[in-house]
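What follows is one structure encoded as structure tokens, with my remarks underneath.
A single protein chain has been omitted; all remaining protein chains appear in their positions.
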């Protein structure tokens, strides 16, 4: 069995945004030299997500509007978590909707994807450096 | 390390429905001949889910009503994604609630499940052929 580990860094300039990290993860798969296995991609922060969906700007606007409705940022006082001095109570909730991680199959040395699957880093409390972990095991 | 890969095809006759695919996945585990490992089951489409819950028709009606409330199909104009000509903006949202994938342990050659765990394919934009991926690694 072979294994591969890489931390990717991102610094999103807004509070909430989604960026396509599919090419970063594909590069990891190439570097790993693993033909058959599983690839875990997870946010290392608890106010961010990694998820798989469509790279379509209208959908991303829809997601932001929807998440803001399900877990609004303001007023800050609606979250007990913000009593700690944080202002990111909403981000911990948005991340639960969008998920922490994805596990992707590797087949014949490539991410085994359907036609429209793309991997995104989802940021809900940005404007600072944060990490995503890529861990691959297989042969 | 051994690995196993299979794509399962489904064609759901309604827009939204859930079907129990536990037996299909168990058959894959048998074919794989793997005694100890991990089994990934994921939707290969971004308007569908794979999830684990109860095979109880009342619960499935509840889920459909709830998802329709959290992310209604109509009016279509509420989703910017539908400006692309699609009518499945809601399906991309419902899928995020129900999830893309499950990872199940394989122990002694079988899916290691609690008493009521069943695997479902969740369709949110059906009436066409779509795929689920089963990837197993282990020994």
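Residue numbering begins at 1 within each chain, and the chains themselves are lettered A and B in the order written.
Here is the rule we go by: contacts are C-beta pairs under 8 Å (C-beta built on N, C-alpha and C of every residue); 3 or more make two chains touch, one makes a residue touch a chain.
These figures come from a predicted structure and were not determined experimentally.
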item: Listed residues A:8, A:111 or A:133, member touching the removed chain; value: A:133
item: Contact footprint on chain B, counting only the chain that is left out; value: 1, 36-38, 51-54, 56-59, 61-63, 66, 70, 97-99, 102-105, 107, 112-117, 137-139
item: Hidden partner chain, residues of chain A it touches; value: 1, 3, 5, 38, 40, 42-46, 70-71, 79-84, 89, 92-93, 95-97, 99-101, 103, 131, 133, 135, 137
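In this text, only the chains that are shown with their structure count from here on.
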item: Where chain A and chain B are represented by their mean Cα positions, the distance between them in whole Å; value: 20
